[in-house]
Each structure stands twice: as C-alpha cells, then as structure tokens.
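What follows is chain A.
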Amino acid sequence: MKKSRPAVMKAAAVVGVAALGLGACGSSKSSNTGSSATTASGGGGSSTSAVKIGFFGALSGANAALGINILNGEKLAISQYMAGHPKVAVTVDSFDSQGDPSQANNGAQKLIGDKVVAVVGPAFSGESKAANPYFAQAGIPHITASATNVALAQSGDKFFYRGLADDSAQGPGDANYLVKTLGAKTIAVIDDKSSYGQGLADYVRSQIKTDGATDVVDDHVDPNGQDYSSTVNKIVAAKPAAVFYGGYYDAAGRLIKQLKDKGYTGAFMSGDGSEDPHFITDAGATAAEGAYLSCACEDTSAAPSAATFNTAYQAAYGTPPAIYSGEGYDVTNFLLAAIKAGNTTPSAINNYLKTNSWTGITKTLKFQSDGDLVGGTVYVYQVKNGKITQIGTTPS
Partner candidate 1 sequence: MHLHSFVTQFWPSTVDGVTLGSIYALFALGYTLVYGVLKLINFAHSEVFMVGTMSAMWIMHFLNISAIQSGFALVGALLLAALFSMGGSAATALALERVAYRPLRRRGASRLAALISAIGASFVLQQVFEVYYSNQYSNFPRLFKHSTLFNIGSAQITTDRVLIVVAAVVMMVALERTVALTKLGRGIRAVAQDPETATLMGVNIDRTIMYTFLLGGIMAGVAAVLWNVRFEQTRFDIGFLPGIKAFTAAVLGGIGNIRGALLGGLIIGLLELYGASVFGSQWRDTTVFVVLVLVLLFRPSGLLGESLARARA
Partner candidate 2 sequence: MLLEVDDVHVFYGAVEALKGISLQVAKGEIVALIGANGAGKTTTLKMISGVRPVKTGKVRFDGQDITHMPGHKRVDLGLCQAPEGRGIFPGMTVVENLEMGAFNRKGSLTEDFDRVYDLFPRLAERRKQVGGTMSGGEQQMLAIGRALMARPEVLLLDEPSMGLAPKLVSQIFSIIRQINAQGTTVLLVEQNAVQALTLAHRAYVLEIGKIVRSAPAADLLADDSVRAAYLGGDLGASA
C-alpha cells in the first residue's frame, strides 16, 4: 500500500485532470449504449453490445501517480481488446478518489449508478474499506491491483478480489528473505506505528522467530519526526545483522541515513511503502545503496513475459510502465476474458472470476473463496547504483 509519490505529482495532476475529462466524456457517451447492452445481452449473443468497466483510485492529489499507473494499465488492456473488434464493446468509467476515503461513498455511488459490470480498484486500503461494502451490496465484482491490507479479504465480501499478495505474504516473505537468504540471525524491527507500517513489521517480528532468528530491537519512530537518534542508538548498541523498517519512504530514508552516520554496516530492508525513488533522495545515494525493498508488485520491465506489454505501454503513454501498471493490466485482462466468454452481467463475471484463472504478465491470477490470490509472489528489490532494481523473490 503506497502512500504518496508526489515527485510526479504536478505531471500526475495534469494527466489526472485529462483522464477525468476523458472518463467523463466516455461515460456520458456510452450511457445510452450501456443501457441497451443490458437488454441486448438478454436477447442473445449475436448483436453487438457494450459494457463499462469502472476504475476507482486517485488520479489527482499527492497520491495520484499510483492511480494513474493502474488506470493506464487498465486502458491499455481494454484498447488492445477493442482492437480485436469484439462482439461486446468495453469502455472505461473512471472515478478520481484523490486517495481520500471520505470520497469513497460518492465514488461507489457514481460507478454503481453508471451500471459498470466490474471495477478495477479501489487502489488504496483506506478507501477500499469505505467503498467495498457498496460494491458488495450492489453485487459488482471489484478487483484491486494495489490494496494490500489483510482485513479487506476478511469482511465476507463475495465480490472482492485482490490481484496481488497481501501484507500477510509480504511481511513473512521479508522475514524469510532476511533470515534465509541473507542469513541474518539478529534483526532489529522498527515501524512507524501506522496501520500499514506496524502491521507489516508485526508479521516480520513473528516470522523471524519462526525462522530461528532473534528480534533484538523493537522500536517505533514518528514518521513526521526528524531525529531518530534514540532508535539509532539502540540499534547501534545491539549490533544486529539486519534492520527491517515497516513504514513509508521518507522515514525509511532518514532512518537508514542516521544509521549509516553512526557507523551501522548491517543490512537494511523495508516494504513496498518505501519502494520509491524518494527513499534514495531522502537517504542520500550513499546511505541508500544496498538497501533491500520488497513489494508484491513486479517490475515488468525486467520480466520476459511482459516484453510486448512494455513496448505497448511505452507507445501509448510515452513512459515505461511503473509500479502497479502491470497489475492493473492483468486484472483488467481477467475481466475482459470473462466478458469475452459471454459474461456481460456483474453476477456472471463474478462467477467467472471465482471459477477460472488468468495467466497474465505478472502472475497467474487465481482467487481463493475470500478473494485473495492463490499463491502470490513478493518481489525483492535492491538499491544498486542509485536505482531500485528487482533482484528476486522472497523464499517461502
């Protein structure tokens, strides 16, 4: 679950506004055909019809980059699908949530009112908690490409799906990586007391014990504070082989920098909240070098299976795919596969998702009864020469 990526914020805001405009045009145009589609689908398969797939996520505001990445993946999948002149036309109906949970009600009502057959999103865990019940009540399947909070799958929502591993996979995966791959026997686990950061760190804490390592320092930092010397002093005194930090990139950057300043030489690892180039700028390139970061998201630029996607994405948007673009693309393709198979109502699509699987560019999507992924890979990244580079996956 990412918090903010505002380096691209200004650009993102511009793109977001443009996307909103497009989305609005698209929905108003297709609303007539949309209603005719519902009647047509009852009449038989031969006539051409149209359905809408919703998008729910931040397209403007400080956290917009993530939402835009997902929406771009979704749009690319749909435009590729439409290029094959299918029987059922599909359009995108997007809602800009600005990442704000208080917008969730509006967003859910809008998409439900627009009669979307499925939703890609919501993008963040917070807004998911607020919006998911509306989609569940309306019986509209919703697949998130990025929300990783564990509890989302535990609410009995029969229409919830998650296209990536959740925090309960990431935390233990990170612990396994530290203990089994890096061979760390003593680990300091620090977090920022946020529901994301502490949740992730708690999974790490319990898994490293299972793995036979010791949690030598347990401490919490204030993500808005600057002076982490008390935490740093504890770590330096305990001399652990590795430090894990659960939280976001700003605080992670400060922590690693102040650790290195006091002579800490062990390994440093953090979760997807820190997997952002700002982690490196905040820490300084020297301090950040060698740090490990994990994410349930795959860097598609390195994946052979994604070569075509990478090229198409670059051609469509003028930038290479970024975090969660591949996930957005994959979950949309799963929905399109359902539609292609003749499922044009929300309930038919929901049944299709429950009983089928889809092999995409990042992974094979197959869902458990609670909507969580079967399996689910956590990828490990490392800062190398000032760049966040995917280096492997976490051991089980």
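Selection rule: all candidates are chains of the complex that A comes from, given by their letters.
Quick note on the criterion: a contact is a pair of C-beta atoms (placed from the backbone, for glycine too) under 8 Å apart; a residue touches a chain by one contact, two chains touch by 3 or more; residues count from 1.
No experiment lies behind these values; they were computed from the predicted model shown.
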| item | value |
| --- | --- |
| For chain A, as assembled in this complex, the candidate in touch from 1 or 2 | 1 |
| List of chain A residues in touch with candidate 1 within their complex | 6-7, 9, 62, 193, 218-222, 224-231, 233-234, 236-237, 250, 253-254, 257, 261-263, 278, 281-282, 284 |
